[in-house]
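Complex shown without one protein chain; remaining protein chains in place.
Chain IDs A and B follow the sequence of writing; residue 1 opens each chain.
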Amino acid sequence: MTDGGMSGGIGFAAALAAWDAAAPAPARACGLKVADLLRGFHPDHRPGGMVQLVAGPNEGAPCPAQLAALLQSDSLLEDVDLAGATILDADVLVLGGGGAGCVAALAAARAGARVLMATKLRMGDGNTVMAEGGIQAAIGAEDSLQRHFEDTLRAGHFAADKALVAALVGDGPDAIRWLVREGMSFDLADERQRMGGALLRKKPGGATAARLLSYRDFTGLELMRALREAVLLQPGISVLDGHPALELLTDDRGRCGGAALQDLGQRRLVLARAGATIMATGGAGRLHLAGFPTSNHYGATADGLVLAYRAGARLREMDSFQFHPTGIAWPPHLEGTLISEAARSAGARLVNGRGERFVEELAPRDVVASAMLRELAEGRGVGRDGKLGLFLDTPSLEREQPGILAQRLQTLSHLAHRAGFDPAREPFLVRPTLHYQNGGMAIDTDGRSALPGLLAAGEVTGGLHGRNRMMGNALLELVVFGRRAGASAAADARQERPRNLGLNHLAGWRRGLLAAGLGLEAKGPLLFPPYGNVTPQDLRRHAA
Amino acid sequence: MSETEPAGTPLRLVFDGHALQARPGVSLLQAWIAAGLPLTENVGCMGQGVCGACRVLVRRPGERIAGTALACEMPAEEGMQVSFIDHFPARRPHAYDLSALTDSWSIPDQIDAVFPEAKHCRHCSGCDRACPKGIPVQRMVNLAAEGQVFAAAELFDACVMCNLCVAACPEHIDPAHLGQFTRRMHAALTLRPADLMQRLRQIEAGEQPIDLDAPGASPPVQT
């Protein structure tokens, strides 16, 4: 897997010597306008990377080729497959067991719904648990909801839905209180003042105020631990691990009424029927768009987008992905693994093979990543064992703030240990890694999609981040919209129930594919990345 | 997932009954994948070591007693024998309602009521040995049983929910869940940041309006 157009860079030993001689690294002017930098070097803009969708609600919209192939694929199921399938009934079906799915399930159950949560892997496994940096909420005296609102819009290049962003930032402080009530801890400015003190706030890239709340550098883990227990103990939620959705169920009027799940353990189909269905399946990093490594969880294969799109839900900004600046470039066995933005927030610099700083490290992620890709493309990267990257200068950070690596950047130190070096003495070799799907299912402020009966929350949705997400808005989004979608779903489930449930949407979908000249050979969703060595067809195979 | 590695002598190991070869430096999980074996469970964050999904039992050549590890973190070694371990959910939930826990004077009673097994710890240290993160699990259990909730909570800071201690505990104490109980109680009962409470008051009083049409909410006019 290689991304084209990169030269060999500067050898590791020479680059290390240049870094050592120049530290702390002097800055070199960028010399390019932000717009030109993004156009020239951001992977979203690489020539030939996007194709136009030719079928479905977003016909004519640009989309990465790999994702388009999945979005415009045919179902794995036929009507006859539903015969004899096990049937489960619930008020609300939640697809996905990451942060958004757990919050939505809790909200729906507490609103009185009987909830069924189906997950592909295990409840709690997802990108949420891997989130390191933190969660944004405008709680500082100098900060305001308005500033959070404008920062989010600006970072997203004003492509976001203002009403959604207002809902996101407006619910922010209450989301933090909700998390504390669920038993999640946060770092304090002074750990002795648990009551009446102040939360520790950091400034995320692209923000005008210190607004990032965190729990050490494993905020997502702390959040997910509390949510996992909450879901396990919440009466009214049943969890089905190992049950990925293969298709949404629709009724004869097009309303979504649940999903067909594949029971991976018993290799059988389960029809989960529900008054409302919440899509919380997360992102698409494991598609390795443009050949990039990814920081994402194993299950991030865009399944929810594929199912929702096929059933008639509209998507937005499907051509916009976030590349996190600091994925590990070397050693190979950790390639793509994330080094939290907390390192740069704390003051760690990015340094090229010549020992120069080349970007303001706390600029928005798309800008930093593009600047890094430019360095790599123009031969100023650092080459080591065939891997190309740039230095993240942890030794200078430790020198300037002694003890910071051990105390505040534990995950980073742990990763360095596993990579076999001391981050206080040797810089990390990093390069951008595919991190987040900026776009997704279009929703309203209640979490409803355009398809009746189908709601969504979390990374699978679009409209909140425009064309670039700010650090700390993903965790916030999953709490805010998980709660909103859960409550809406519980209310919707009390409405009229779907009738004549089945795969009613597939006939029209297939006609559309054929009309667009696409054929029905390609099947989706993917479920597992290719190196999982198993296809959905393998999983569906039964005895003759 | 890159294929431009400098080739070393391949390592040989046995993983769930499959004899396979692996390049030096890869994790056990990467070795499984590279061998073309199907992976539909026991996998999650793939290297970050935070999700606890890829539990394995590992025995190195010459070792008598196998150890536990996370497959995404453990490098493959020559002659290893490896077995995936299923996720072991607790047998019965230790049920409690965090929001109903308002009387902090009753913490010791609450712990005893929800986790009555905790005081039966037989001090076998199996949980300590099973923890891939090196948490002193048994000490946490004992502290929690004595009502020293915050000390217990702190010890469980590095837990990744692999539940190996739950599988390892012969008294069904479910240490991972007890640890989370203490952590959640700690936060829910004592974390009351003034800045957050102040902002919530302002919002509830309508003092934090959001203007959708403010100048900063639209692209700056290009000149």
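Quick note on the criterion: a contact is a pair of C-beta atoms (placed from the backbone, for glycine too) under 8 Å apart; a residue touches a chain by one contact, two chains touch by 3 or more.
Convention: contacts and distances are computed from a predicted model.
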item: Listed names "SLBB domain-containing protein", "TRAP transporter small permease protein", "Sulphur transport domain-containing protein" or "Cell envelope integrity protein TolA", matching UniProt entry of the absent chain; value: "SLBB domain-containing protein"
item: Contacts of the hidden chain among displayed chains; value: A, B
item: Of B:107, B:167, B:188 or B:217, the one touching the omitted chain in the full complex; value: B:167
item: Touching the absent chain when the full complex is considered, from B:48, B:68 or B:110; value: B:68
item: Positions on chain A contacted by the hidden chain, ascending; value: 265-267, 541-543
item: Residues of chain B in contact with the chain not shown; value: 14-18, 38, 57, 59, 64-68, 81-86, 88, 122-127, 129-130, 164, 167-171
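Keep in mind that, in the parts below, only the chains that are shown with their structure count from here on.
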item: Chain A contact footprint on chain B (complex, rising order); value: 1-6, 25-27, 30, 33, 36-41, 43-51, 53, 73, 75, 87, 89, 93, 95-99, 157, 159-161, 177, 180-181, 183-188, 190-196, 198-200, 203, 208-212, 214, 216-219
item: Contact set on chain A toward chain B in their complex; value: 1-2, 121-122, 124-126, 129-130, 137-141, 144-146, 149-150, 153-154, 157-158, 162-163, 166, 169-170, 173-174, 176-177, 180-186, 188, 194-199, 216, 218, 220-221, 224-226, 228-230, 232-233, 241-242, 264, 288, 293, 297-299, 331-338, 385-387, 411, 414-415, 418, 528, 531-534, 538-539
